[in-house]
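Only a single protein chain was left out; the remaining protein chains are all shown in position.
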Amino acid sequence: MSAYAASVKPAPFVTPDTPRAKFAFQLYAAVGISVFLLMMVAGVIMRAGQGAWLGIPPNYFYEVLTLHGAGMVGTAGLAGAAVMWYFLRRYVELSNGAFLAMMGLSLVGVVLILLSIGLGGFAGAWTFLYPLPGHGMGLWGTGAAATFMIGYLAIGVGFLVFYADCALAIIRRYGSLARGLGLDQLISGKVDPAHPAAVVASTMAVIVNVLGILGGAIVLVMTLVALYEPGIAMDPLLMKNLIYFFGHVFINVTIYMAVIGVYEIIPRYTGRPWKVNRAFLGSWAAVVLLVLSVYPHHLLMDYAMPRWAAAMGQIVSYLSGIPVILVTAWGALVNLHRSGAKWDTPLRLVVLGVFGWAAGVIPAIVDATIRVNLVMHNTLWVPGHFHFYLLLGMLPMVLGTLLYACTREGRASAPLDKLVFWGYAIAGVLFCGVFLDSGVHGIARRFATYDAPWIGYAQAGAVAGTVVLVCVLFLGGRILARLPRASLAA
Amino acid sequence: MMVHLDRLRAVVRAAASLTRRLPLVSLLLAVLLLLPPLRAFGEATMVRQMLVQMPLIVLAGWCAGRAWVRAPEGSRAARLRSFADSFNRAGATGIVIASFTMILWMLPRSLDAARLSFGIDALKFASLAFGLGLPVAWSWVRCPPIARAVIHVEVIATLARFGWGFAAADERLCASYLQGDQERAGMLLVAAALAWAVVVAWRPLFGGLGGGKPAAKADRRDGAIA
Amino acid sequence: MQQVAWELSLVLMALVGIVFLWVCARSGGAPVDAATVSARGYRWRGPLVWVALVAGVVIAIGTLRHWPLPAYARDAGAPDVVVQATARQWSWDIVPDTVPAGKTVEFQLHSTDVNHGFALYRDATHVVAQAQVMPGYVNRLRVRFDQPGEYQVLCLEYCGIAHANMRAVVKVVAGS
Partner (left out) sequence: MVGMARTLGASLVALAAGLAVTWAATDGFTAFTLETARRAAALAHPAPVPALPLRFADGQLRRLADLPEQWLLVDFVYTRCTSLCLAQGSADARTMELLASEAAQGRVALVSISFDPDHDDPAALRAFIARDGAAPPGRLAAAPAATQDVARWLDAFGVVVIDDGAGGYAHNEAIGIVDPDRRLVALIDAGDPEAAVAALRVRW
């Protein structure tokens, strides 16, 4: 801390550090870690079921699948938003009320989703791919499907409240979202190196996710309408486009929010500020467009899509890798290189997060190549790459930030911490590696029961997943135990 | 020169007094629209009913609400309003009422009912004016900026949802309107959603880019989201 | 194709991992002036961006010039054999289900209810080709089978409780 404090002026602490704000942060940390852990248990159960170690009837399997997907995506959103809020409030004035309202509305949504799955038996997967929600085939009714959609809508409104607050605060401080993003500096060429990276990233998240949620809000209600008014038949291809637009943007933005922790935390260890430059601003401006236009790579196997859309899906996916690897990861490495940083668990986690993101992007890009997608789409290669950058990218960034916020003093970590960290990293890589290798061998995604040649892979995945679960349990326990000491000014 | 200035002032004064009478003028307009020939004209097609007649009625109600909000201190209208205000902190109640009114009158069944029955149509006029236009004028100024932003997104989504639904339906949803008319109305609603999105997003996105002091701009009471 | 994708990914991911480990290993010790490190570090980045862009363009052109999906009926001439495959929750109806090897087979894919995926497996662990099957659309997947044998059809888009059991077989027989 001292090196950084000595070399740069600390960020102006704009939003007051009140007990209520601290409570809000602690609430997010506690809820986030608990739900992440529960959903990981659900994940391990699925792997064990596929590995024939647990006998899970398909209806339960797909309910767990739906729960795992919806729960992880929602929690990733909340946790990413918590990281963003934690740092953004140092530069602009955020309200605690909006932040808490997001949690409140999300909890309402969670209750509805749990009711829909638990009581209604809804198992249409988190992607609720139209027209599946209306075709439960006796497993779930329209009421259950509708409850699920309304649950999502409640969560969406919660996020809108939070993003509106962030947008407003950024506009109050910087004049417009374009200025928050640094577009004016990019155009004029006069880059202010003190312009906070956290503000740039937050602005991107706000712009992109408001559009994503708008798309989601439309497609969710159209799904509801189709459930009750069969006379209105939606175009399945158009619905698919909107669903993947919404889903891709939402889950992608969770990482772009969590990465704010990287920009803020690494400099505090290295004593080198993360200076904004033209490449940085340019790449974040580009990311706004890239994240909005990359989703057709989910639709490469829909031959009814126009060719230009498929080609765009491939090319934009390639381009998306550049900001991740050559701006954020590169920047993190240059910042760390021969800095004399003292390593402890928060820093390890944050750097692991950057690695997981940068490395996870690679199989994603490979899969976005249409030729590859022809044989890899909807195999386990797909969960392989997104688990890589969520489990090893987004989650470590979040855990690192939370731990950082809780360990302002006494950051020394015990040998056990080190062991757990490496256990998490290595088991995580193996867990994702098993997914990827399964994809290479054609093992289908979202199968409740496996053919004999596939079972070994699932068992390996279950073992690795269990190790990851134990390690995250330990890390999560550490954070929860230290949560009362959390500081908003760390 | 002086003469010209005087004349200009007179025109401005006249315009101002007309604005003051706007609520009266607009309510008159609403009543006129309800009269049989104009009513038949305004409801002859779905496009006209949804995109011309109904917005005009809402506008009439909005003008009335605006006048109510600006009623001079001490007047009866102002006293009534300050009592009503205590039930409408942050504009919550008014916005709830307005939301239901808006959605109800976009349902195909309501469009049909209004077209086919004079009584229901009169109800439509009254509720669009006093259950949508007026509450919006009354509540919007009291809405916190975050709520305004969320409402904007919801309105955009609602227009797009109904528009898409009307455009996508493979049968006539209104017994009173033809399929082509319905599709046209749907596409226009989607266009309205897009236009609304561009209009409300422009300032927050690019508001400060043209120069000027950002901080001063941001301090305006309306907030840039409004 | 699967092996190429896998090996390429492994190499690149390992490269990323090694660079991370190398930098992290050298992060401790006596700190070096930030300006020096950043000047040296960023000297490499500009060219790398260009390398990435050029590589991306080359790969994109290379893989897209001949449209990679043998799937658009308007592309080539008429196929040798046309197969109608209809998906429903949860079964396939494939007519005819026997096709000759070495000929261009066009699978015309229909769905009567929800989204499905049509994937041809040579054995349990090798995907030959696939396409999404969507209500309201006919997706055309063209395949030329080189080896005779029984090819399994699996559904690769989640379609409800019996998704994993929605299977069929396409028999490929040696050409006359």
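Lettered A, B and C in written order, each chain numbered from 1.
Everything below uses one rule, namely that contacts are C-beta pairs under 8 Å (C-beta built on N, C-alpha and C of every residue); 3 or more make two chains touch, one makes a residue touch a chain.
This is a predicted model, so every value here is computed, not measured.
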| item | value |
| --- | --- |
| Chain not shown, its touching partners among those shown | A, B |
| Residue among B:Gly42, B:Pro108 or B:Gly186 touching the omitted chain | B:Pro108 |
| Sole contact to the chain not displayed, among B:Leu33, B:Ala129, B:Cys143 or B:Leu173 | B:Leu173 |
| Residues of chain A in contact with the chain not shown | 228-229, 231 |
| Residues of chain B in contact with the chain not shown | 85-90, 92-93, 96-97, 99-100, 103-104, 107-110, 112-113, 116, 172-178 |
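Going forward, only the chains that are shown with their structure count from here on.
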| item | value |
| --- | --- |
| Centroid distance [mean C-alpha coordinates] between chain B and chain A, Å | 38 |
| Distance from the mean Cα position of chain C to that of chain A, given in whole angstrom | 24 |
| Multi-partner residues of chain C (at least 2 other chains) | none |
| Touching two or more other chains - residue numbers and ranges from chain B | none |
| Chain A residues within the chain C interface of the complex | 3, 58-59, 62, 123, 125, 129, 131-132, 135-137, 139, 235-237, 240, 270-272, 279, 299, 301-304, 307, 310-311, 314-315, 318-319, 321-322, 325-326, 329-330, 333-343, 351, 354-355, 358-359, 362-363, 366-367, 369-372, 374-379, 381, 436-437, 439-449, 451-454 |
| Chain B residues within the chain A interface of the complex | 145-146, 149-150, 153-154, 156-157, 160-161, 164-165, 168-171, 173, 197, 203-209, 212-215, 217-219, 223-225 |
| Complex interface listing, chain A residues touching chain B | 95, 98, 157, 160-161, 164-165, 167-168, 171-179, 183-184, 207, 210, 213-214, 217-218, 221-222, 225, 229, 231-235 |
